[in-house]
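The complex appears here without one of its protein chains, the remainder shown in place.
Right, subunit A next:
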Amino acid sequence: MLTDLLDDLAREAPTGGAPPGQLWRRGRRVARTRRLGTVAIAAVACLLLIALGSVTWQQRAVEPPVAETETKSYVPARIFTPSPYLPGTDEQGPPGVLIATIQTERKGWSDRGFGLVGVSATAGDYRFLDLPDAHPEHLRDAALSPDGRHVAYWITGSVPDPFPRRPKVPSSSAFSDFPPIVGYAVYDTVTGEVERQVQRTQHGIGGQAFVWFDPEHLGVAYGQMRDCCSVTPNRSFVHDLANGTADALSVDIARTSTNGHGTLIDGSDDTERRSGTSTLIGNDGSTTSVRTRTSDASRVSGSMFTVLSPDATRVAFLTGSSAPDTVELVDIDDGTTRTIDVQSLGIVAWLDATHLAAYAEGPDDEAHLDLRSVDIRDGSTTTFVQNADEARFAINLLDSPVREQPAPPRPWSPWRITGTAAAIVAGAAVAILAWRRRAGR
């Protein structure tokens, strides 16, 4: 009966309609309109994807090789905070001679941690240094050579008796999520070659410090892991890059500073500090105790603010108990001292015989420190690197000409790139569907 009722009702259906020929023409026209709209939307989406790819590619583009005429080193007038998504040397190759390194956050698709960014001395570009086998938790110890050619860093590996990986003592490398430190390596920033020095130990080593005597001699201080949380007293070595040998030193170099020309100065020992003496350590292992009396020796601000002149005849200290402190000079040969009428938050290096590089608060940004050139003759200062406190410099290149270098790119996160591409594709799909539906009506 339902069928009959439907048959009866269907008799009330209309019988008219547009002529078939007209329907055909309209159908063709609608199809043409739909096709054109679809092609237009797809073309726009393709253009947007190409633009996105182009921007992404430009952000990660490999810098063209530095022309031979551009091998001159420069000091950048400003250190920029690098993007955590900058490409690395695995992707772009060795960066060439570096003026500075910056430890900063590094992110990828799912991983995040710390990385070391190298700032090119020639082009001024920034890229992460993909240091093979580097221990990520000890990248802060990585040391740039005075000529910017090498980076020393701790490497991980396997040991016969590793400590269990339990995060009981987060600060201890023995319980970290990474394999123990088994030695160190030197990365060549020009060739990308890595020279490894692996120490055979039962539990790994506790790396303490790297200090470069000069571009060819690296000072290394470390102890052996005794148990989960303690290390044997430091042993220090001088590693000769030319022949690959490492000779033991009789003094601990963990708290020394370098003049970048073959001599370290250690003024950290309390006794020495009280007596106003310091030890000069040569790259051949020789030590010399020198008189470095200051006007207030008990308040010398520490070895990191004690810098030795390139000819090892003068020492610049920060003295005082406040910040900023006063700069004081000691002539090693005759023991005379002189106070420079300038306040500083730290001395980095000697630029030449009459100028020091020292930190001072920036006039506009108190959160960051600028690097200033201090004329020791009259105490006059000139800011030459802004926002410099996050960087560790190749000190022998700091007397290079200062140049405004371009800001490094700010690559998007891979999630943002993928999300934008997906949104473009999805938007195009929705637009095509909507258009085809609308055109079909």
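By definition in this document, a contact is a pair of C-beta atoms (placed from the backbone, for glycine too) under 8 Å apart; a residue touches a chain by one contact, two chains touch by 3 or more; residues count from 1.
The rule is simple: contacts and distances are computed from a predicted model.
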Among "SigE family RNA polymerase sigma factor", "ABC-2 type transport system ATP-binding protein", "Thioredoxin family protein" or "STAS domain-containing protein", UniProt's protein name for the complex chain that is not shown is "SigE family RNA polymerase sigma factor"
Per the whole complex, from A:V30, A:L329, A:L345 or A:I417 the residue touching the absent chain is A:V30
Subunit A residues touching the chain left out here are 1-3, 5-18, 20-21, 23-24, 26-28, 30-31, 34, 437, 440-441
